[in-house]
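Only one structure is covered here, and it is reproduced in the block below.
Yeah, one chain of the complex is gone here, protein chain that is, but the others are all in their spots.
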Amino acid sequence: MDIKDPIKRMDALAKARGETKYLSDYRFEGALYSRMLRSSIPRGRIVDIKLPALPEGYRLITYKDIPGKNALQMITADWPCFAETDVKFVGETIGLLVGPDRELLQKLFDQIEVEYEAQEPAITIAEGLACKGGAFLNGNNVHCSLSLQKGEDIEAVFSRAYRIVEQEITTGFQEHVYLETNAAVCTKEDGRFVIYASAQCPFYIRKSVCGLLGLKPDDIIVRQTATGGAFGGKEHFPDVLCGPLLVACYVTGKPVRLVFGREEDIANSVKRHPSRVRFKTALDKDGNILGMDSEVVYNVGAYLASSFVVLQRGCFHVTGCYSFPSERTKGIGVATNTYPSCAFRGFGAPQTLFAIETHMNYLASLLGKDPLEFKRRYLIKKGELTITSGPIIEDVKLVQMLEQVLKASGYAEKSKAYAIGSGKGIGLAFYNHGGAFTGNGESAIIKAHVKLVKHLGGPVEILCGQTEMGQGFQTALRKIAAQVLEIPPETVIYDNPDTSRVPDSGPTAASRSTMVVGNLVYKAALDMKRRIDAGEDGFEVETVYEHPEGYPWDQSTFQGVAYLGYGWGVCAVEVEIDKRTAEPVVKGIWTSHDVGHPIDELICHGQVNGGVVQGIGWASTELLQNIGGHFKQTSLSDYIIPTSMDTPTMSVEYVDNPYPWGPFGAKGMGELTFNGSAAAYVDAVSRAIGKTINAIPIPSEVIMDYMLDKEASR
Amino acid sequence: MNYVAFSLKQALEIRKATKARVMAGGTDLMVSAQRGEGMMPRFEGDMLLISHVDELRHIGFNASGELEIGALCTSAQIAGDSRVPWALRAAASRMGAVALRNCATIGGNIANASPKGDLPGPLYALDARVRLLSVDGAEEMLVSDFILGLKKTKLKDDQIIGAIIIPKMDEWFDYIFWHKIGTRRANAISKLTVTMAIKLDQQRKIVEDFRLSATACGAKTNRSREVESLVIGKKVQELEDLVAPVQEAFDKVISPRAMPVFRRTATKNMIADFFSRVARLPEERNME
Partner (left out) sequence: MKIDFNLNGVQVSVDKDPLSRLIDVLREDFGLTGTKEGCSEGECGACSVLLDGKLVTSCLVPLGSAIGSRVDTIEGIRDTKLGSIIIESFANGGAVQCGFCIPGMVISAYCLLSSNPHPTEDEVRLAISGNLCRCTGYDLIVSSILDASRRLA
C-alpha cells in the first residue's frame, strides 16, 4: 500500500456519532463557573473596581491573588495574566469572577462597575505609527522590526532604474471561527494542578502559566480535550484562559471552568494581523524587474506575544515564489490599542503572499503584459537565493503544477474570452509556505522528542505532544508508524496528549507536525521494527530531532537557509460579478499543491479544500472592523464566513516531490493551502471589474466602490 | 411568568389579561434574549408562546378571493406554496437557512419590524394587509401602516397578529422583480432587497400599476406612491426614459445610513435593469 492511499480517519466515527466529548461536554464535580471581567476601554487607567456584596463562595480573582509573576510566558512574556493599573486594549483581562451558580454569578457580574481614566487610543497601523495619544511602548510604538537585503544594494538599483513603481496593499483582521469556542477547566488532582483545555499546544500552556504560582512547568499537568478547530487561534491564546483559571483554582481550591460564548470569543480573542505592505519596484526599459524593496507593517496590538515571529515569517515570504536580482524588506510590528494579534494559519505569510501576487499583477497590467507570462519569468528555482540569502534546496515544480491547473481550469481560453471589465474573470496565484520553524529553530528552540512504546504483549503506542484539532494528525501519525511496523494503523494507540505522560515534541503549529514529528515517529518505528523482528517486546524507543548539517542559519541576522523544504501551490479562481449589485459568484476553483509525498490524499484533500475556502473568506466576506478599539462584527450573523453555497466543488491535484527529511517524503501543508486563494480570487474580481484592487476584504459594497472609483467604504 | 397558549381563544385571553409579549417561532426573540450556555434567556416582562395555536397556521383564499396567510405560517411553508405571489415566495425561500425557515413565521417577521426583515418588502409592494386580533375584535391595516419604524409597530398590547391578507389574484402583476443582496450566497441577512411590480393594460402598451419597495436602506422598508405615480399611466416604450426620474425621486425616499453609495447605486441599477427588461415585453414574468 502507498502511504498516500486514504484510510478511514480514526476520529471520524465517534465525532459523527456525537460521542466525542469536547470540553463543554464534560462535567467536573463541584466546579465553579467563571466570568471574565475585561477592560471596556482601549486605553486608560483603572481608577476603581466597584463590587457588589459577594455572597460566600463568590470571589473576584485579580492580579493581587497571583503569588508569582503576573505574566503569560508566550514567545515573549509581556502579556499580563490580569491587568494591574493600566489597560491597553478592549477585552484585556482585569479579573475572573468565580462562583457555584451560573445565574447568580451572572447577576453579580452585571453589577460590577469599573471606573477608568480614559486615554486616547491608537487603533490602526497609521495611528500606531503616528503614536496617536502619545506612544505607549518604547517611545515609538514599535514592538519589533527587522531588515533583509539580498543581492545588489537596492538603492543603487533604484538610481539606475528606468522606472520605479510603488504600490500599497493592505489586509484586514481575520477571526479564526473555530466552531468550538475557547474553553478550559483547571482542577487539582492528587495535589497537582491539572488543566483541561481545547488547545493546540499543551506544553505551551504549562510553560506560560506556571510562573503565576512560582511553579515549574512539570508541576502542572495539561490534558488536551478534543479540540473543535483551532487554526492558530488556540496556539497561544488558551494561556489567556488558563492563567486566570489556574490562579482561581489555587485561591479557591476548587475546579474552575470557563467556556466562552461565541460573541465573547469573537470580541475577545486574538486575530490575524492586519497588514500594510508597501512595494517599490525598479524596472528597466523593457519592463524587467531589477529589484524590489518593501516595507511590511503588521498591526500587533497591545502586546507582542508571538508576533515578532509572525512578522519574520511575513518578511521571509514577501517575494513569494519569485527571485529578483535585488531584494530588500523592512518589517515593523506596530503597537496599537487593539486585541493582540497572534497565530492564524499561515502565521504572517498570507499577508505578504497576497501582497506580492497582487503587486505582480499590478506591474503586469501597468506594463501591458500578460500577468501569468510576466510572473513565470521570475519563478524561483532550486539553488536560487531567497530573501534571506540562502538557497532553495529542493526541486521547485511550480511549472508542472501550473500546467495541471491550466489544463483543469481552461485558464488560457477563459482569460482570453473574458474581456477586462466584462463581469467575468479568472485569476491565478503562486504561493508557498516554509515548513516547520524557521532556520535552525527546530534544533535550537524546540528540540522535539517522541517516544514509541511497545507494550509487553500488547499494542504499540505513540507518545508525543502533537494534538488533533481537525487536521487529521492522529490518523496520519498512526499511519506513519503502522506502515513502517507493518501493522494495522487502528491498532496503534495515540491519545490526546497529557503532558505528564508524553515527551515535549513541540507545538502543533508551523506545519511542522507531519514533516518533523512524523519523521521522528518514522525513525522510531524503523528502530522498533528491527527490534521486534529480533524478537524483542516490552520496550520503548525515543528519537530526538537533529537538524541536517550544511544548511546554516543565523537567527540574529536572519541570514541563511530559512526553510529546508517548502510547500508550493498554484490556485486559479473564476468569478462572475453582477454588474448591477457587485455581487460576486465563485464559478470555479482549481488547485495543485506540492506537499512532498502526501501521507493520506483524503486528509490532504480536506486540508486543501478547507484552506482555500478560508482564504477566499478572508478576501471576500470576512470584514472585521475595529471601531474605537471594539470589534464591530462579533456574531456569526455579522462576521460572514463561507457556507456550502459560496464555493463550488474544487479541483484538487498534487505533484509528487518527496522531501528527504520527511516521513515517506511528506512535507507540511496545513498552512500552505490558505496562502494563495485570496490573491487568485482578487485577481479574478479585479479582471472582472477592470480595476486594480489593493485591499482586502472586498465584500460586494467594496467591489461596488472599486467599480465606481469611490473611496467611501474603503 | 411565561405562558404557552394552545388555542387562539386562550392566547387572546392571556394576552388581554397579562399583556405578555408574544413569541411565535422565536428566531428573533430567542437570539436577543440568549445569555449563553445553560442560562435562562432574559426577556423584559412576561412572554406568551403561541407556537401551538394551530388556527393561525393555514394558507387559503377568503370569500373575496384574497389570499390569507396565517400569522404562524413559516417561511418554509410560504416558500413552498404556489398560491403565494412569487416575490413573497422568493423572499421566504431566501430568509436565513433551512432550520430558520422551519421556525420563522410571517407574523413574527412583521411584528419584529427589523429594517432588514425579509418579508415586508414584497408585502409592502403587494399592498398586503395585516389582521390584528384581540378578545374585543379584529382590525385590519396595510402592513406598511402597521410598521412604524425600527422595531416599532401599531400592535396594541392586547392584540395578536392573526393573518396577512394579500389582495386578489386578478390584481397581480405582469412583471415582478425581486432581488436580495445578502451578506453571502446562503444563510444571509439582507444588505439590500428591492421589490418591483408592473401591471400593463390589456394591449400591453400602458403601465397601469407600478410598485417599488426597498428593504435594508432605512429604518423600515421604503415605498413611495409619489415615486410610483411617475410611472403609472406611462407607455411601456417610455419606461427606459423614466429610469432617471424614478431613480432620482426614489433616491430621496431611501435613507441608508451605512454603505449609502452601495445601497443607492445598487437600487438605481436594479430599477434600470427592471425597466429595460420590461420594455422588451419578455415572456418571463419573474425577474431577479
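So that you can tell them apart, the chains are marked A and B in the order they are listed, and the count of residues begins at 1 in each.
Note that a residue touches a chain if its C-beta (ideal position, glycine included) is under 8 Å from a C-beta of that chain, and two chains touch if they have at least 3 such contacts.
Because the structure is predicted, anything quoted here is derived from the model rather than measured.
Note that of B:103, B:135 or B:219, the residue touching the chain absent from this view is B:103. For the chain left out of this panel, the touching residue among A:70, A:93 or A:227 is A:227.
For the options A:18, A:139, A:368 or A:550, the residue in contact with the chain missing from this view is A:18.
Contact residues of subunit A toward the unshown chain are 6, 8-9, 11-13, 15-22, 24-25, 176-181, 226-231, 261-263, 469-472, 602-603, 605-606, 608-614, 635-637, 641-645, 647, 649-650. Where subunit B meets the missing chain, the touching residues are 2-4, 23, 25-27, 30-31, 33-34, 36-41, 43, 47, 49, 51-52, 76, 96-100, 102-103, 186-187.
Keep in mind that, in the parts below, only the chains that are shown with their structure count from here on.
Of all the residues in subunit A, the ones that touch subunit B in their complex are 24, 102-103, 106, 259, 261, 264, 579-583, 585, 621, 637, 640, 642-646, 699-701, 704-705, 708, 710, 712-713. Considering their complex, residues 35-40, 97, 179, 181, 183-189, 191-192, 259-262, 265-266, 269-270, 272-273 of subunit B touch subunit A.
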